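Notes for the one structure printed next.
Not every chain is included here, but those present sit where they belong.
Chain naming follows the written order as A and B, and within any one chain the residues start at number 1.
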Amino acid sequence: MPAHPMKLVTIICEALAHAAVTRLLREVGAHGWTVFEVQGVGAHGERTGEMAELGNIQVEVIVPAAVCDRLMERLEKDYFPKYGMVAYEADIRVRRPGKF
Amino acid sequence: MPAHPMKLVTIICEALAHAAVTRLLREVGAHGWTVFEVQGVGAHGERTGEMAELGNIQVEVIVPAAVCDRLMERLEKDYFPKYGMVAYEADIRVRRPGKF
């Protein structure tokens, strides 16, 4: 089976947003993700103090392009205003695309 | 020295597959990798319960394209049938390509 193009979405946020992010991932139709506990030093440019020095998580989720767009739009509209959060997408190729 | 195109292969799997994955990485000729302990919520699409809620690892390894293909083929043939596992590749550019 050849590798299949997908999107990897990475969300770095306060740990307190964990449950809310998980709820959104289920809502947009993601089937699996991983959660890392990280030390984060937040963006100090425009929004000082927005992300705490400790207590952040990084969530990584593999999704088809359409789900990526839906996820990003929801994050931007409903989550960015409420939580210290960064989100980005990258192109990956997965095996077993049927899982996502 | 300019950046050199390589592949980053990411393997998310049950912690119990750690030794088997490490063995494969050595076999295909990888020279270094990192291991993260992660919380994973597995693919619930076709194979419910395949990956446990806890006890997963994420392995990241930088390899030349030829090694990436060999690694992916071996994972697919010999490891996917046995372990709860996801694998994907991405394009990166490294410094010091001689190390990989």
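Worth pointing out:
Throughout what follows, contacts are C-beta pairs under 8 Å (C-beta built on N, C-alpha and C of every residue); 3 or more make two chains touch, one makes a residue touch a chain.
Given the structure is predicted, the values throughout are model-derived calculations rather than measurements.
This structure file defines a homomeric complex of 3 copies, of which 2 are shown in place.
Note that only the chains that are shown with their structure count from here on.
With centres taken as mean Cα positions, subunit B sits 20 Å from subunit A. Of all the residues in subunit A, the ones that touch subunit B in their complex are 1, 3, 6, 8, 22, 31-36, 62, 90-96, 98-100.
Within the complex formed with subunit A, the subunit B residues making contact are 10, 12, 36, 38-47, 51, 56, 58, 72, 75-76, 80, 86-91.
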